[in-house]
Every structure is written in C-alpha cells, then in structure tokens.
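A protein chain is absent from this complex, but the other protein chains hold their places.
Moving on to chain A:
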Amino acid sequence: MPSITFIHPDGRRQEIEADDGSSVMQAAIAEGLEEILAECGGNCMCATCHVYVIEDSAGALPPPTQDEDALLDGTAAERRPNSRLSCQLPASEGLVLELPERQT
C-alpha cells in the first residue's frame, strides 16, 4: 500500500494509503477528495483529474502519452510544466501531488 501526499489548494497536506495497483485518481476518489472529479472514470478523455506533480522521488511516473498531453491543453486550471492527469499515474510510494483550484 503506497502512501501518497496531496496538497490541497489551501496548502493543507493530506497523506493517504493507496490500494496496490490503483491510479492516483482512483486513490483520490476512494478517499473522497473533492478536488478530483474524474468525469470520464479514468479513460483519459475529460481532463478533470488534473494534478501538479511536486515530488516523484522514486521516479516512477511514466511520461505523458500524446493523448494526455493534448488533454492537458484543456485543463480548467492553468497548465504548468508539472501538470498531469492523475488517472494516468500509478500510485507509487512518496508521490506528492498538488490539487488545482478547479477541474471544470
């Protein structure tokens, strides 16, 4: 069970335990985090699971696919160099992710 940390828009840090094999999006939804909408259920079609990657100490994150990269151009909150769609990120130990102000 990897533990990952979310930073809410108000700066509050929240550490959660993710199920093995789940995505960051699934872990956030399971925990009831309201800042992740995931309207397409993880199919990489909606861009409402946007996060900013603050720390990936294990270097475990795959690079974005073309589809993810294109979707990131349409995020509701500003796209930054560390923007990712959390449904495309495996939950791995030590990840620190900042949640954007808005998803739609």
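One rule holds for everything that comes next: a contact is a pair of C-beta atoms (placed from the backbone, for glycine too) under 8 Å apart; a residue touches a chain by one contact, two chains touch by 3 or more; residues count from 1.
The rule we apply is simple: contacts and distances are computed from a predicted model.
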| item | value |
| --- | --- |
| Chain excluded from display, named as in UniProt, from "Cytochrome P450", "Secreted protein", "Nitric oxide reductase subunit B" or "Phenylacetic acid degradation protein" | "Cytochrome P450" |
| Contacting the left-out chain in the complete assembly, out of A:Gln14, A:Asn43, A:Ser57 or A:Asn82 | A:Asn43 |
| Those residues of chain A which, in the complete complex, touch the missing chain | 29, 32, 37-43, 45-47, 67, 70-71, 73-76, 104 |
